[in-house]
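Got a structure for you, questions after.
Note that one protein chain of the assembly has been removed; the remaining protein chains are unaltered in position.
And now, chain A:
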Amino acid sequence: MIHSLFLINASGDIFLEKHWKSVVSRSVCDYFFEAQERASEPENVPPVIPTPHHYLISVLRHRIYFVAVIQSEVPPLFVIEFLHRVVDTFQDYFGVCTEAAIKDNVVVVYELLEEMLDNGFPLATESNILKELIKPPTILRTMVNTITGSTNVGEQLPTGQLSVVPWRRTGVKYTNNEAYFDVVEEIDAIIDKSGSTITAEIQGVIDACVKLTGMPDLTLSFMNPRLLDDVSFHPCVRFKRWEAERILSFIPPDGNFRLLSYHVSSQNLVAIPVYVKHNITFREGSSQGRFDLTLGPKQTMGKAVEAVLVSSQLPRGVLNANLNASQGTYTFDPVTKMLTWDVGKINPQKLPSLKGSMNLQAGASKPDENPTINIQLKIQQMAISGLKVNRLDMYGEKYKPFKGIKYMTKAGKFQVRT
């Protein structure tokens, strides 16, 4: 399946290579560099590149290309999904997945890659199993290791791989038993010029952080499970129980994991939390343009809209912008023509606005494209779909855990066309 893996940084250096079968020369990456040159933007490099003897399948994350070399037919998503899993594991281990972090931990990275694939076929990708095999580096452990000469490799043989609950390691112990669940919903929307909604949908996830002793068996039920239209589960969730009773029943992995992601049916009306009044115009013949933007809360159910960030890609002809923000700060990058406005919290009494003029290149004709406005925001303590967790019960263990649920709404791909 997967023959080799090359890690390539933004400046085109191959800084790590790993082969699971015979060695493939790194010159195979030349085909990748060619494709990279052809693509205008880094994210436009095709994920699958055929070469005379190999196929290159790549993903781009954190400005690093993970390029897998394939020799024969394999479902491309299989490789892509695996590569993303590799990145997730690195992030889990090192906190960040940057070139520096990988270079600093090159031995751990190599040990991980060795365990994750056998002969190019995934072997252990579950983070709980991997952590049993190879302990993640922490500052304390690094210090202890240097002093005592002990290792990062687990001394005990990992039994997790043999277990019927492979996602959970055995012998978990905590003094404080806690289970936290975050219900995070994102609104994806496209709003047209006149302010009417073209498409809006809600995607949600439930991320969990479970630190419970032993083998707890949890059930989580919702007040309104019918809202959930399409769901995908962590493998620990018993699917049949969900089908029959709409209850999530599972033995959780230890630590952080994504329990569930869901989609709220598009039949339901989606509440749009903010509105945008905009007036972006360029006049024919003059090298000036007007920029006028006001934000206001719309359907927020009384909650405050926070961490609002507005960004817009202005037309290429714009040289600079002289704007005046009533609140927050704005920046305009004259190279990428990206305008960002960090608004912060919206105060309904005094609506934030950004007004001013843009200077166009002298003599350039009026740009005929209209910039789109992307908005990011956060609303605490509310799931915009109205989803509510009813209760969380634990079976199988005697102690009483501390339970917590948090709700949050964010803007996902929230765009306003002008």
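The criterion applied here is as follows: a contact is a pair of C-beta atoms (placed from the backbone, for glycine too) under 8 Å apart; a residue touches a chain by one contact, two chains touch by 3 or more; residues count from 1.
The definition used in the following text is that contacts and distances are computed from a predicted model.
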Per UniProt record, name of the chain withheld from view ["GPI-anchor transamidase", "AP-3 complex subunit beta", "AP-3 complex subunit delta-1" or "ATPK synthase"]: "AP-3 complex subunit beta"
Selected residue (touches chain absent from view) among A:241, A:355 or A:410: A:241
Option from A:19, A:303 or A:378 whose C-beta touches the chain left out: A:19
Contacting the left-out chain in the complete assembly, out of A:28, A:130, A:220 or A:251: A:251
Residue, one of A:63, A:103 or A:406, that touches the chain absent here: A:103
For chain A, the residues touching the chain missing from this view: 1, 12-19, 21-23, 26-27, 40-41, 43-44, 46-48, 50, 55, 58-61, 70-78, 80-82, 84, 103-107, 109-111, 114, 118-119, 121-123, 125, 146, 149, 151-155, 157-159, 161-162, 164-166, 188, 190, 192, 198-199, 201, 203, 215, 217, 229-235, 238-241, 243-245, 249, 251, 258, 261, 263, 266, 313, 315-316, 365, 368-372, 374, 395, 413, 415, 417
